[in-house]
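Heads up, one of the protein chains got dropped from this complex, but the rest are sitting where they should.
Letters A and B mark the chains in the order given here, with residues in each chain numbered from 1 onward.
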Amino acid sequence: MINFRKPDASLVVTTAVIFVLALAGALSSRYASRLSSADFNTLLAPGSNASSTWELLREGPVVGRTVNLENVATYLIVISLSGGTLRAAIVVGKDGETRSARVLGSSSGMPYFKRLGVLIQGLGTAQSVGYSPLDSVLEPLVRNALDTIARAERDRRDALHDK
Amino acid sequence: MINERDRVPGVLLATLAGLAPLLVAADDLVKGVSLAGGFLVAYTVSATLALLLPARVPPIRAFALAALAAAASMTLYTSILRIVDPVLFELLGRRLFIVPFLGPVISVALAPKNEAARDRGWERLIGGLGFALAICLMGFMRELLSSGAISIDLAGQALGRPILPIASQPSGALILIGLVSAAIVAVSRAVLRPSP
Partner (left out) sequence: MNSFALIFYFVFGGNILITWGIVPCRDQAVGIRRSWIGALSIFLASIPASLIDSFLYRRLLTPLGLESMEPLVFGLFLFGVYFSFSAAASALGKPLQAPTDEGTKTIPWSLALYVVALSVGERFSSPLSLMVAGGVAAFGFIAATVLLDDIMARLDLESVPEVFRGMPARFISAGLIALAFSGVDAAFFSRLFE
């Protein structure tokens, strides 16, 4: 005959508390996930909240994208450089080329971030952003972000085409 | 034999080393406050549970339960942070995930060695408050030094004249922690100097 020992009451209570905490964490996480989609839509495409869909990617500097009813995607990027981050919204065309860019904010006032903001703001426009000695460090970061966006956009278009 | 003069700074410095990942991540006040909040939640849950579980519970089980409770509380905290500011969650989320497994949090998940240590359990909780304050202060100091001003939201950078831009970088944080550690040793030795 198997002899079951009565479990310690304190262990049962503690396990129950952890379970309740985990359940609350899971429910709030799902709620936060839904809420953050709406927030990112508003951030990237102000005014078109109801007609855009947010998709998390978390691929290097690319956090995610919203796609509007015209099938135009806007990507949210966070470029990290030693000592801070810069957030921007990049609108892309059919082939993943940049149509326009908007800096959403920077966590540092260092010259590197100011110049990074200028470089990003100049994407998709014909006007010159000039030259800075800092560009040699910043350009690969911007190029990396744009390459990742182009790759993600190509994958999205391919997936749409296959449907 | 280690005397009190070496023991006190030794414990503080070891805790500082355990907190280093958060101190390095806190490069501005907003991040400092968010990380300090996460640390305080995980630390308090872990320490409280370790103190409340009776001595008859096997130590390794009590340790596992306290550590898992800290991890569960962190899931709740990160979700709340994501509700408040989704961008901040994307920036800090992974740094917050490690909080329940940091040395100081794991250390308080261990059950007190004896009844006397259990009676002094409230000291652990006060200590957690102090460490959380240290993380906030680090964020404040680093932002002030690097940008010359303090911003209270993530959307924009406060206008200011940078004093020491390196302070916002991990290298600046580590050097700052080193200087603070030296100050702790100096102050402890001055205060705990044996009377002639």
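In this section, contacts are C-beta pairs under 8 Å (C-beta built on N, C-alpha and C of every residue); 3 or more make two chains touch, one makes a residue touch a chain.
These figures come from a predicted structure and were not determined experimentally.
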item	value
Residue in contact with the excluded chain [from B:V30, B:V87, B:L102 or B:A134]	B:L102
Sole residue of A:A22, A:A38, A:V103 or A:V129 that reaches the chain not shown, by the stated touch rule	A:A22
Chain A, residues in touch with the chain not shown (by the definition above)	22, 25-26, 28-30, 32-34, 56, 58-60, 82, 136-141, 143-144, 147
Residue numbers in chain B that touch the chain omitted from display	11, 13-18, 20-25, 59-60, 63-64, 67-68, 71-72, 74-76, 78-79, 82, 93-104, 106-107, 109-110, 113, 166, 169-179, 181-183, 185-186, 189
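To be clear about the criterion, only the chains that are shown with their structure count from here on.
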item	value
Distance from the mean Cα position of chain B to that of chain A, given in whole angstrom	28
For the chain A and chain B complex, residues of the former touching the latter	8, 10-11, 14-15, 17-18, 21-22, 24-26, 28-29, 31-33, 35-36, 39-40, 43, 58, 63, 78, 82-85, 87, 104-110, 113
Complex contacts: residues of chain B adjacent to chain A	27-28, 49, 52-54, 56-57, 61, 65, 68-69, 72-73, 75-76, 78-80, 82-83, 86-87, 89-91, 146-149, 154-160, 162, 165-166, 168-172
